[in-house]
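Only one protein chain is missing from this complex, and each of the others stays in its spot.
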Amino acid sequence: MDELKKRAKELLETGAVKVVIGYEQGTGNKTRAAFIQKPEEVSRLIFDSRCVLNLAVYLNKPEVKQIGKPAIVAPIPVLRAIIQLASENQFTDDNLLILGITPESKFVEFNKLADVETYLDQHLIEIEARDKEILEKLDKMSVEERWNFWVEELSPCFKCYACRAACPMCYCHRCTVEMNQPQWISVPSHQLGNIEWHFMRAMHLAGRCVDCNACANACPIAIPLNLLTKKTLEEIKVSFGGYKPTLTGGHIMSTFKPNDKENFIR
Amino acid sequence: MSEFEPKVVAFVCNWCTYAGADLTGTSRIKYATNVRIVRFPCTGRIDYMLLMKSFAEGVDGIIVSGCHPNDCHYTSGNFQARRRWIVFRNLCDFMGIDIRRIQFSWVSAAEGAKWADVVNTTVTTIRELGPYTDYKKVANYFEKEVSHG
Amino acid sequence: MSTDKRLVKKTSLDKLFDSIKQQGKTIFAPKLKNGKVNYEQVERFSDIATDYIQTTQSAKVVAFPRTEKILDYTKSKEGIAVVEIDLQSISEVVIWGVRPCDAAGFLPLSAIFNWDTKDIIYNTRLEKTTLIGFSCNKCDESCFCTSVAGNPGGTEGSDMMLTQLGDNGDYLAEIITEKGKTIVDKNPDLFETAGEIDKQKYLADVPVKFNQTEIKDKLANFFENEIWLQQSLRCIGCGACASVCPTCACFDIQDEEHGKRGSRVRCWDNCGLSIFTLHTSGHNPREYQSQRWRQRILHKFSYMPERLSVYGCSGCGRCSRACPVDMNIIEHLTAIQEA
Partner (left out) sequence: MSENIYMPYQMRIEKITHEAPGVKTFRLKFINEEDENKFNFRAGQFGEYSVYGVGESTFCVASSPTRKGYIECTFRQTGKVTSALQRCEEGSVIGFRGPYGNVFPLEEWKGKSLLFIAGGIALPPMRCVIWNALDLRENFKDITILYGARTVPDLVYKHELKEWAERGDVKLVTTVDPGGETPDWKGEIGFVPAVLEKMAPKSENTIAIVCGPPIMIKYTFPVLDKFGFTDETIYTTLENRMKCGFGKCGRCNVGNVYVCKDGPVFNLKQLKELPAEY
C-alpha cells in the first residue's frame, strides 16, 4: 500500500494526474471511493478485501471527468472493466493512468492499456465455486421451479436502478428503460416489468460483463441478480470459447463465426 | 370448455422466410391458421424484447425464422442473430421461460413446404403444452389490485 | 387522549398476533429473506424477525405502495369506459413491529399528500392501516432519530407502542389512538394493568449528531456551495436512498396497457435519477448529480420545513444503510452544519 500511496502522491505533485480515484475507509465498517486531489491526502487511500466497489464506474461520471486526468486504483475486476470500456472507446491511454493491484494486494503500475490486457491473460474470469454451485442447483430445477424462483426473487425489486448505477458497463446516457417510444420496460415496478428489466439488463451485459458483482453488491434488497450475468458468461464459455476483455478482439455479441454451433434451429 | 387454440406469432425475415411463407400459400399447401406473421428486414433486426413482449401480450408460442446461414441478404445478419439467440435461449431457460415455446428455424424462399411443416409442428407442440399460463399470470398483473409490494 | 398504559406478557405476544390475524386483517411484519429484514405479509408469529435494527424498506408501502392503480379503463367500439379505483376495496392492514422513526415518517408523508389538495387514495390507505410500534432497545451507527426530533421510544404516528422491558421482559403497551384502543378492546385479557413504568431506561441510547434547526437556517443561503459537488462526487445516481426512505414521496404517473384494458398507475420515482427532471426538449434543470444531491438535502431539510412545517426526515438511517457507495447522511449533514 505504501508504494501505491507514494506513487499517487508523486502523480499528484507532478500534476501528471489531477485526481487519484481509490478506496478509503468509509463510515462503520464500510469502504468507499475516494477522489484524492491533493498530494497530502494520499494517506486516506486504503485497500483490503472490503473494497469491492468497481471504481471504473466513476470514469464516465461527468463531474469526475471535469476534474481532469485521473489515475485509478484498480484491482482485477476494475482492470477488466477498464479494458472492456476502452474497447468500447470510452477512453484511451492518454486520458487514464492505472494503478493496478494484484490479487496478492501488491501494487503494479501499468503504462499502457495493452499491458493490462496482457496481464489479464493470467487472470481469466472464473466463476466462483460458491456461485457455480447455485447455478448448478438452479439448472437442476424444472422450468416451473426456476420460473417461480425468479418471480419470487425479482418481484420485490422496486427499480431503484442501483444495479445499473453501480455497473461500470452501464454508462449509456439514456438507458433503454428510459426510452418510451416504444416503452420496452414499464416504468412502474411490478412482476412482469421487473422480469423484463433484469432480463434485458443481463442481455445487454452478455459478452461485456466482467463479473465484478457490483450489481448484486449494490442491490439494497440483495437480489442475486448477478446470477443472470454469470449464466451468460457460462453460456459464452460453452458456445463461443469464453469471454475475456480485449482491446482488439471484437465483442462477443457483435461478432460471429460462420460455424457457431447450436442445436435448436430447424 | 372450448378446445385450446394456440396463439402463435412468427417473426420472419423479409427475404427468405416471408417469401417462403408466400410460396406455401401460392403452392396451396394447407397449414395451421394459428400463426400471425410479422415481417422484418432481417433476422438481425428481430430484437429479443419483441419475443418477451409477445409472451407478455399473451401468445403461447413464437416462431423466429430467416435465411439459411450464408444466404443472408445483408451477408451476416442471420449469423449475428444466431449468436444472440444462443445466449437469449439459454438465459430464457435459466429464468424459467419455457423455451419449448420458441421455435427458431431457417426457411428459404424456396422452402414453402418446410414453412408449413415448421408452423404445423410448432402449433402441435404448443397445443400439447397448453396455454402459457405461467407467463400470463405474471403479465396479467393489472387484473389484481396493484399495491403492497 | 392521555396515553393509556398496559402490560402485555411476553408469552401473550403471539396470542395478540393470532387474534389480530383472526379478525381477518392482513399483517405486515419484519421478515428475514436473503439476509435482509423487510416488511412482508406474515402468516405465523414465529416468522417475524426479531434480531434486527431496522427493516431495509420503510413501512410507507402500506399507504404509498411502489405501484398503485389510480383508475382502470376498457376500450371498445363504443368508446372508453373509465373506472376510478374503488377505495372500498382497500383492505385493512396492520403493520406489526414498526420502529418509532418509521411511524414518525408518516407525518411528513401525510403533509405532502395533504398540504394543498387532499390525496384521498393515500389518506384511505393510511386510515385503513394500524401501526403497532416497537420501541428500539438497540441502534446502530446509522441511526439518528434524536437529531431530527424523534426518539427510540417515540409514539408519534403509531397507534400502539410496545416497549420490551429488558431482554426477555414483558412489554409495556402504550395505547395512543382509537385504532390502538380497538385492539385492546378486542383482547382485554391480553392487556393487563401496568404500574408506574419508566420506559426510558429500556430504550436504546441514540446520540444526537446534529441540530436540524441550525442546518435549516444554514441551508437558506447555501444553494451555491462547493460542498454539494464534494459530497456527491462518489454518488452514482441510483434511487436506493429514495426508495427505502419513509418520507420520500416523489412519484410518477404512468399508463399500463394490456390489450384493450389498462390502468393508470402511480409509482415511486427518485429525484436522484437524471431522468427525473429531464424535459422532452432535452433540457435538464438538474443535469448533474451534485444538483440532484443538493435537491435531496434541500427538499428534506429546507423546503419542507419552510413550506409544510415538517422536516422530511425521521432519522431512520435507511438511506445510509442502503447506499451502495456509502453516502452517509449523518456525515454529510454534520459537514453542512460545520461548513
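To keep things simple, chains are lettered A, B and C as they appear, and every chain counts its residues starting from 1.
One rule holds for everything that comes next: a residue touches a chain if its C-beta (ideal position, glycine included) is under 8 Å from a C-beta of that chain, and two chains touch if they have at least 3 such contacts.
Just so it is clear, the model here is predicted, and its values are computed rather than measured.
The absent chain, not drawn in this view, touches the displayed chains A, C throughout the complex. Within the whole complex, the absent chain has one touching residue among C:D119, C:E156, C:D170 or C:D326, and that is C:D119.
Interface note for the absent chain: among A:N29, A:Q181, A:T248 or A:N263, the touching residue is A:Q181. Annotation: of C:K10, C:R44, C:K75 or C:K186, C:K75 touches the absent chain (contact as defined above).
Where subunit C meets the missing chain, the touching residues are 70-71, 73, 75, 79-80, 82, 84-85, 87, 112-113, 115-121, 223, 249-255, 257, 262, 264, 266, 269, 271, 276-281, 283, 285-286, 291, 295, 299, 302-303, 306-307. Residues of subunit A in contact with the chain left out of this view: 180-181, 183.
One rule holds for everything that comes next: only the chains that are shown with their structure count from here on.
Just to note, of B-C and A-C, the chains joined by more C-beta pairs in contact are A-C. Centre to centre, using the average C-alpha position, subunit A and subunit C are separated by 32 Å.
In this assembly, the C-alpha centroid of subunit B lies 45 Å from the C-alpha centroid of subunit C.
Those residues of subunit C in touch with two or more other chains are numbered 66-67, 256, 265.
For subunit A, the set of residues touching two or more other chains reads 156, 188, 190. On the side of subunit C, the complex with subunit B involves touching residues 28, 40-41, 61-62, 65-69, 72, 89-90, 93, 125, 256, 258-259, 261-263, 265.
Those residues of subunit A that touch subunit C in the shared complex are 26-28, 30-35, 53, 57-58, 61-64, 156, 158-162, 164-166, 174, 178, 186-190, 214, 217-218, 220-224.
For subunit B in complex with subunit C, the residues that touch the partner chain are 56-58, 139-140, 142, 145-149.
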